[in-house]
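Would you mind keeping the following structure in view while I ask a few things?
One protein chain omitted, others in place.
The block that comes next holds subunit A.
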Amino acid sequence: MTRDESPPVLELVGVRKTFGSVTALADGSITVHPGSIHALVGENGAGKSTLIKVVAGLHRRDSGTFRFRGADAAFNSTAEAKNAGIAVIYQEPTLFPDLSVTENIFMGRQPRSRAGRIDKQAMHQEAARIFARLGVTLDLQRPAEGLSIADQQIIEIAKAISLDAHLLIMDEPTAALSGVEVERLFAVARSLRDEGRGIVFISHRFDEIFSLCDMITVMRDGAYVATTPTSETSNDELVTMMVGREVADLYPKDLAPIGEVVLEVKNLNSAGNFHDVDLSVRAGEIVGLAGLVGAGRSEIARAIFGVDSYDSGTVRLNGRTVPKGRPAAAIRAGMALVPEDRRQQGLVVEASLARNIGAAIRRRLSRFGLITAGIENKTAGPWAGRLQVKSSALSMSAATMSGGNQQKVAIAKWLATDPSLLIIDEPTRGIDVGTKAEVHRLLSRLAGEGMAILMISSELPEVLGMADRVLVVGEGRISADLDRADATPEKVMHAATARHEQSRQEASA
């Protein structure tokens, strides 16, 4: 408590938020003082976004203390939070493209002249005053359409200032910005700090955090870990705080004999998604694909499996080229993809358990081109049993099942195709810890039986605990290839957060 002369602008203690059976935030705690830029860091899924949404009035907390400017607060809507003086600037601002910069700033609360009409002159003068204060020059009359994301964020900040926001939350504002734009944003943030406002800054990039912020709060698994002044910590210490935990039980990885190359991807390119991707997975090997959300990991998996097409490159499975853009051909070749979003991609949740488990092998199940419910049930039953799917009957739909149970159905569906390569995207996202360990045991056992597994995960401990080899994807490129022994959280985080230029230097060094 270095600034205890003034009360904190934001104070959260032990805030909890659950969605059904999933606890998104177990212990959200943060104290932000006026005149301070406070970094909030943690892995994907650590609960940062949920915490921000509670503050912004998007979610109601289940329990815990939430004080804003010294008074207890509970916002039922984003409008209430905004009126109280909380402004949130998201990665991608949402402006009205046809309205001018000024109109966007004053949307919904335009100053009125005496006749009740919008006082355009007053509006422009006020806007000009704000931009002068921010030290930014922007044509106030032009429509918002076509402005860069950086400029759009500045408009959001201007809006916040015109509202006289006491707390400004920036959720990964720099993700889409260039170096110069980042500098300008930082200059604006510092001037707001000097005016005595509180700022929360979320970023995955440590260099930015160390150059901008004075305090850092670390979160992990939906809970508060520590708060430290930036001057008293280091890069490595932060990473350790972000990822450190007991992993022994959750990741029962047996070392399996590694066999022949099963999947070989050469020079895969897809404009705007990923570039020059080379990777291979051998029989019995679990290869982890790590990186930040949005780095292009899922896109690579989708292209390999053929649900998306790609621009150039080759995908070979067991030595044979797999045609691009055709999932049916990939399945025939021996590939399986358990996708990221099981409700939208992995399963037809309205359909029965039996139909779902048989969905990818219908042609194989059919006799003389005909398929019956009897055949599907006979196939689905043993698979559901092997994965311990909790259900009273095979005719139950997957819609009402829990996330973990649905994931088991999705895995059963794909194991039923008897694949030589299993691609599994976020195998344990949103499922309870018990099922998590079950899924990990299963993956380890499948690898032991000679299956090649490509596992995408945003949870670093999962990647490090399960993978024989870790490929780190950063900004659409594979920025590191680490053996199990070499793969430390620090190395993976560095490779994932390093900017593209740096990662290229590392690669060539």
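Basically, contacts are C-beta pairs under 8 Å (C-beta built on N, C-alpha and C of every residue); 3 or more make two chains touch, one makes a residue touch a chain; residues count from 1.
We take it that contacts and distances are computed from a predicted model.
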item	value
Per UniProt, the name of the complex member that is left out, chosen from "Autoinducer 2 import system permease protein LsrD", "Molybdopterin synthase sulfur carrier subunit", "mevalonate kinase" or "Succinate dehydrogenase hydrophobic membrane anchor subunit"	"Autoinducer 2 import system permease protein LsrD"
Among A:92, A:418 or A:486, the residue in touch with the chain that has been omitted	A:418
Candidates A:191, A:211, A:234 or A:344 - the one touching the absent chain	A:344
Touch criterion as defined above, residue of A:31, A:50 or A:174 at the omitted chain	A:50
Touch residues of subunit A, complete complex, unshown partner	14, 16, 18-27, 44-47, 49-50, 60-64, 74, 221-223, 293, 307, 327-328, 330-331, 337, 339, 344-351, 353-355, 358-367, 369-373, 375, 377-386, 388, 391-396, 400, 403, 413, 415-418, 429-434, 436, 438, 441-442, 445-446, 449, 451, 458-459
